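Encoded as structure tokens, the structure appears first; notes follow it.
All protein chains but one are shown at their positions in the complex.
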Amino acid sequence: MADRGTEKRSALVVGAGDATGGAIARRFAREGYVTVCTRREAASLEPLLERIRADGGEAHGFGSDARVEEDVVNLFNTIEEKLAPLEVVVFNIGANVNFPIRETTSRVYRKVWEMAAFAGFLAGREAARVMAPRGHGTIIFTGATASIRGGSGFSAFSGAKFALRSLAQSMARELGPQGIHVAHTIIDGAIDTEWIAKNFPQRHALKSQDGILNPEHIADAYWMLHSQPRDAWTHELDLRPWMEKMA
Amino acid sequence: MADRGTEKRSALVVGAGDATGGAIARRFAREGYVTVCTRREAASLEPLLERIRADGGEAHGFGSDARVEEDVVNLFNTIEEKLAPLEVVVFNIGANVNFPIRETTSRVYRKVWEMAAFAGFLAGREAARVMAPRGHGTIIFTGATASIRGGSGFSAFSGAKFALRSLAQSMARELGPQGIHVAHTIIDGAIDTEWIAKNFPQRHALKSQDGILNPEHIADAYWMLHSQPRDAWTHELDLRPWMEKMA
Amino acid sequence: MADRGTEKRSALVVGAGDATGGAIARRFAREGYVTVCTRREAASLEPLLERIRADGGEAHGFGSDARVEEDVVNLFNTIEEKLAPLEVVVFNIGANVNFPIRETTSRVYRKVWEMAAFAGFLAGREAARVMAPRGHGTIIFTGATASIRGGSGFSAFSGAKFALRSLAQSMARELGPQGIHVAHTIIDGAIDTEWIAKNFPQRHALKSQDGILNPEHIADAYWMLHSQPRDAWTHELDLRPWMEKMA
Partner (left out) sequence: MADRGTEKRSALVVGAGDATGGAIARRFAREGYVTVCTRREAASLEPLLERIRADGGEAHGFGSDARVEEDVVNLFNTIEEKLAPLEVVVFNIGANVNFPIRETTSRVYRKVWEMAAFAGFLAGREAARVMAPRGHGTIIFTGATASIRGGSGFSAFSGAKFALRSLAQSMARELGPQGIHVAHTIIDGAIDTEWIAKNFPQRHALKSQDGILNPEHIADAYWMLHSQPRDAWTHELDLRPWMEKMA
């Protein structure tokens, strides 16, 4: 990341959920970025936007279906034309499901791919479209253990995550020499979310010993990736709690 | 592969093109399998079916769109009900394209995934459906260098190939302990096809020094995979010409 | 492997133990190779040599310390000058130990490397020396799960196995284009050996359901690798029982 002077710049988080995506959005807002958050339902973004604004940041929320090309193209155009040039795009949509192969419906297989891979392609391509002519910018894709290992029952989730990882590699090889930093993370462990707290209370209890990932720390890692000078870029970063068994 | 006695068994090649898929089909026919070949256009299968029959084999061809669930389910049902129990399923559809990321249309990205990953999921799942209750069978997915490396311009092709590889891993982990051999190949190099001969004549000229893959030899490898006893199964097999630079 | 006519050729198995190495030696002897077996103690080779001869094969045994350069150079010279040109060299020495890092002595760490990596380098280099001028030959290194995964307590064993794998890659990239087939296997599971029978009887009992690797089947795979035509070479081959959890 080079110094871009005092002009306003924007950071987009596609899939700004309550935990990781939200923490990333707040982190970039804190660093002075015009922060744009999307989820399918605009209304669900309100608490996050309010929190960012209460902390003194600038935040904009859009209800946008990340799987719908027109929505995504319009979103990027709106940000570029109305808000500020995009310097950072984070794609953070997952769709973790597990079914035995014979019980994996084509609907599930397709939908998981649309959410976690096709939507990543749309966001990544649009990011490339606006960043490449400027010769700088950062694009980060959120991966998981399923990005590097096809576990039993994970044909749908892992299929999408492998595809997203190959997208990150392909884009890095093409866009790196054009000045754009493309990175992929591998989050290997449970994250401190309401969903984990509710569905895996024992797992969540490990929080007291730092046994699950704190979204704020994931956000720090994303900020670090964006902050790397271009002579020393990281393409793939794994993050896991100290107690977690390495995949 | 255990000895299955004298009952008739079938082998299905989804994507039985002129080169690799055709050679695989002929190989299994030669070993006595009722061989079933599919392509989108049934008519284009005729030369292959005739060649198998001329060699004394039993061959059946179906025009079937591998991306259409109903087609695939019907295909498997027809084979099981009318022909012979499926012992081998080979998924052999590729869709090698290369576009800079900004010129990769959502239509291309989706179509390549549908052909090379979603269709693989449908074939794999249906194979699991008929094989799992019997506790034996072989499922082979054809991969490429793009299955393990996201090269520049390959976001669509590599995305589909990575997804297919994760499918193979996921199914192997689930179905191996159920007696089903799931394997994935990595074909790393040009194959001796009419398409290569026409479009890359210099490359094709390497044939005289064994510099491109002979489809018959790929077929031998597939037969070998199927023939492995279940105490010594290979999950992933790479194949490349001696002159080829290792990816 | 091209047809080499009727001239005698030799196959060397460095580390021709009772199970895997012995089975590989018998396999190549059965195919007509002058088979050369080495272990540190020549006397321990006698049962294997007798068995090969009883089966009609030609076998020679040498007591040779695979870690001692002079021994290895002399061995290759003796074979080339007195027996027959080396067409196949298999390196099959392992040294599976597990110690917590703090209890891993420098002596163990060094010794395991000398047996499983340095000795592999010596055998591989000497094989290259005699094969490269002829432009053909096969060199196979036996690996394990520890070749691709550094498990807890395996710093010594995995360190040696990773090194051996990198040797295989490096030699394949250099020697492949010179006509020499360099391959690496990943044996992922217990092998049917006396040692397993004695020390892991429960594991060995899985033999009745093909749950452990039969050395004869490993030998078949090595023969298959050597038999591959040079337009379709495999560099890395994994082998595991159907019941085995994929690493």
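When the chains are written out, they are named A, B and C in that same order, and each has its own residue count from 1.
Quick note on the criterion: a contact is a pair of C-beta atoms (placed from the backbone, for glycine too) under 8 Å apart; a residue touches a chain by one contact, two chains touch by 3 or more.
No experiment lies behind these values; they were computed from the predicted model shown.
Participant: Which displayed chains does the hidden chain touch?
Facilitator: Those shown chains that the absent chain touches are A, C.
Participant: With respect to the chain omitted from the figure, which of C:D18, C:E69 or C:E216 is a touching residue?
Facilitator: From the options C:D18, C:E69 or C:E216, the contact with the absent chain belongs to C:E69.
Participant: Looking at C:R51, C:R129 or C:R203, which residue reaches the missing chain?
Facilitator: C:R129
Participant: Taking the entire complex into account, which one of C:R9, C:K161 or C:H217 touches the absent chain?
Facilitator: If we include the chain that is not displayed, C:K161 is the one touching it.
Participant: Give me the chain C residues in contact with the hidden chain, please.
Facilitator: 69, 100-102, 104, 106, 109-110, 113, 117-118, 121-122, 124-125, 128-129, 132, 146, 149-155, 158-175
Participant: Contact with the hidden chain only, please: which chain A residues?
Facilitator: 169, 172-173, 176-177, 179, 181, 210-214, 217-218, 220-221, 224, 228-246
Everything below uses one rule, namely that only the chains that are shown with their structure count from here on.
Participant: Can you figure out the chain closest to the middle, judged by Cα centres?
Facilitator: Nearest to the common C-alpha centre lies chain B.
Participant: I'd like the Å distance between the centres of chain A and chain C, where a centre is the mean of that chain's Cα atoms.
Facilitator: 46
Participant: Please work out the Cα centroid separation of chain A and chain B, and write it as a whole number of Å.
Facilitator: Each chain's C-alpha centroid was found; their separation is 34 Å.
Participant: Can you check how far apart chain B and chain C are, centre to centre, with Cα atoms defining each centre and the answer in Å?
Facilitator: Once rounded, the distance between the two centres reads 31 Å.
Participant: Please list all residues of chain B that touch 2 or more other chains.
Facilitator: In chain B, the residues touching two or more other chains are 169, 172-173.
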